[in-house]
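Rest of the complex left out; these chains stay put.
By letter and in written order, the chains are A and B; residue numbering begins at 1 in each of them.
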Amino acid sequence: MAPKVTKICCIGAGYVGGPTCAVIAVKCPHIKVTIVDLNADRIAAWNSPDFAVPIYEPGLVDVVRKARGRNLFFSTDVDGAIEEADLIFVSVNTPTKKSGVGAGSAADLNYVELATRRIANVANSSKIVVEKSTVPCRTAESMRTILEANSKPNCRFDILSNPEFLAEGTAINDLFSPDRVLIGSLQTPEGKAASDALVEVYANWVPTKQILTVGLWSSELSKLAANAMLAQRISSINALSAICEATGANIDEVSHAIGYDSRVGPKFLKASVGFGGSCFQKDILNLVYLSESLHLPEVAAYWRQVVEMNEYQKRRFSKRVVDTLFNTITGKKIAVLGFAFKADTGDTRESAAITLIKDFQSERALVNIYDPQVAHSQIWADLQEASPQASLDSIKKQVTICGSALEACKDAEAVVIATEWKEFLDIDWEEAYKHMNKPAFVFDGRLLVDADKLRKIGFKVTTIGRA
Amino acid sequence: MAPKVTKICCIGAGYVGGPTCAVIAVKCPHIKVTIVDLNADRIAAWNSPDFAVPIYEPGLVDVVRKARGRNLFFSTDVDGAIEEADLIFVSVNTPTKKSGVGAGSAADLNYVELATRRIANVANSSKIVVEKSTVPCRTAESMRTILEANSKPNCRFDILSNPEFLAEGTAINDLFSPDRVLIGSLQTPEGKAASDALVEVYANWVPTKQILTVGLWSSELSKLAANAMLAQRISSINALSAICEATGANIDEVSHAIGYDSRVGPKFLKASVGFGGSCFQKDILNLVYLSESLHLPEVAAYWRQVVEMNEYQKRRFSKRVVDTLFNTITGKKIAVLGFAFKADTGDTRESAAITLIKDFQSERALVNIYDPQVAHSQIWADLQEASPQASLDSIKKQVTICGSALEACKDAEAVVIATEWKEFLDIDWEEAYKHMNKPAFVFDGRLLVDADKLRKIGFKVTTIGRA
């Protein structure tokens, strides 16, 4: 029979652990939920009187407001929280390795292991340990070895995998009404009992038929696989967009026609200058590395294509800008509208804009950037990281951050739309045209603007996926 | 009917525009020729009372002396000159791109475009615009787009291509008696009329049958193609020289025998340590890049071989030096005679000497350089650019610039002839031998010296293209 969960501890108060456990607390008033982190500043922010929580997600503040101090707690006392919990979420960072074996594609499991060792050292009673971080297949195996090598008598540890499937900007909604909750366990009686215990937690608000229980390795793999297949849809449409540009077909019509096929489905088929965000590229590279480790070079090559197509799409777009501007943009001003990796978020990780701007820099162009949400400091940090050899001063000689789209367009030769912010639809394009050099160009990397309307004003418009 | 040209403006007072338009002025007293440049120092030099013109070309001063102040003017007033001219030469720099798309092979058209935009903004009447710079095929197309996007009502622009075919050291002579003058235009009535107008200018001193009028794209391509085929002759002979060295044949005899074939012709068949100069390599790389852009990889590979053979020839020669000197030149003194890319010029662009000396440096040899014409500052600049990682101080520890050939030979193990200066024939070789280490070696990279005479003195002589 499943053990009853009354106290939950979550190690890691970041983007995944925070919202997830806050929602659990709201939905399960009978369970005490404690979120712990070694970073005192972050915990202080979660606990701030005015709810200045360290993460921006629509609806998150309301959730915290409801449960904080009731059955939801934030603390730096990691050991205390571990000790009293029945069930522990491990929700720490797994960044891509920057050096050593697998550099550039393998995940660094250092934080996962540290958390695991902490649990092993502190625990005096049995625990259910839940992998919430994105990890490669069979990580749970390593966690078990470590827990057992360091465990005290009469402490048993059961490990579950419970990957997150949140999209930034809609995380709270995704948590309240998930497509599915996935729980993986060993197929032993003990493993299944632990799984049932976690099922019971989610069952407080998720319909049981949407809670899938599977094997431990299947669960671990499913996270990577799902993201890989999503990213692949985008790369496939982008691959078709290149054909459209060369033949005169229209990618909008093509993806619309494809999406009508019920076996493919209509979502996630929008052509663009390339996908970004913290997950897609990272998870695919993880999958690639996993395939190589398993001596499956053909499988690695297959998935690597998804990332390579994305790189190609970005490179192709920036080359199209240069070619269209008479093969040189040296000394020309380019207005880049949008810097976030997608609309409605301030997140810039792996944003296509970074690559485009870097390409423009290496062409010795001048770049004006405007984004409605991203902090200036973030933009400078991203550009600095993209050009580690250059000094920030030399970057600032080429790049300017502007306060509005119109300001960015002033004296520019071309406008490049890099993020699909709705507000760009409402720019006074007539006014923008007046202050730009002629011929004035618009490059729409997001299929956002009405090309015909702009052409009437006088712009020369280039759109992804159109000749 | 062709419009009558009475006022010519030339944008760019450099190596091409200056001599060309000066000669036009001398030959066409009825036409006012104004050469403009944004560089005030350069214009001042052209206007200096003692005719200290900024370019060294035999005969140039006499030409300037004849026409300056009569119908030849030099000025920084770019806009004024554009406004009054009927016909405008665009004769600006098109350096190879150093970064961005096509870095290392594509031409940077930035200056061409700036000049074009200037014309568009300033002109209040119709103009004939003549591409004089070396540009890739179809650049004229871009110029036309820019001119039309910015033109005022009732201004029409006709674009011509009129590539230069000058050789350094004989430019004035080449201009007075050209093999041919090539003029390209659109094959429309207006295009042909513009072409006729320029023909009429040249016809003042060039026999009409030597003025070829062709299509615009043909003209643009012909410049690159002619240089590519010239350079190819050299690479072919150099390729044969390697076979000669390996078989005991004699490249002098072989190229003499080949040159007697009237279908090949005798010129430009001299084996050497490799070609240099600002044009050959640059134009071939341009042609290679053009071929790649046109998706013609086989054609790109074909022309790239010409440059690769040249690199190989230089590498082969410096390796032969090392091998002959018992496989090591560490700490040995090597005298390099000649630094210019060919005799009778002070130009060092792409000179083979630079590569040789760099190779000797990486073998940790000591190098003595003597050149009768090249400025010391130029030599240091070239060596510094070739080894960007090294400090000039560390370079000067290995390299010394000498005041005479004999001085360079002192205590050397070997003499390397890198430029075919006539004066090297008159060196007192007996004296040189006396002060060199034994065995004393001569490496003749230009088929210049009498090997038998030197062998009698005691030298061990190695010649390009001989076993």
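Definition applied: a contact is a pair of C-beta atoms (placed from the backbone, for glycine too) under 8 Å apart; a residue touches a chain by one contact, two chains touch by 3 or more.
What you see is a predicted model; the values in this text were computed from it and never measured.
In this structure file the homo-oligomer totals 3 copies of one chain sequence, with 2 depicted.
In the analysis below, only the chains that are shown with their structure count from here on.
Centre-to-centre spacing of chain A and chain B amounts to 54 Å, using the average Cα coordinate of each chain. Chain A meets chain B in the complex at residues 319, 322, 326-328, 330-331, 359, 362-364, 438-439.
Residue ranges of chain B in contact with chain A, taken from their complex: 99-101, 103, 106, 108-110, 113-114, 136, 142, 145-146, 149-150.
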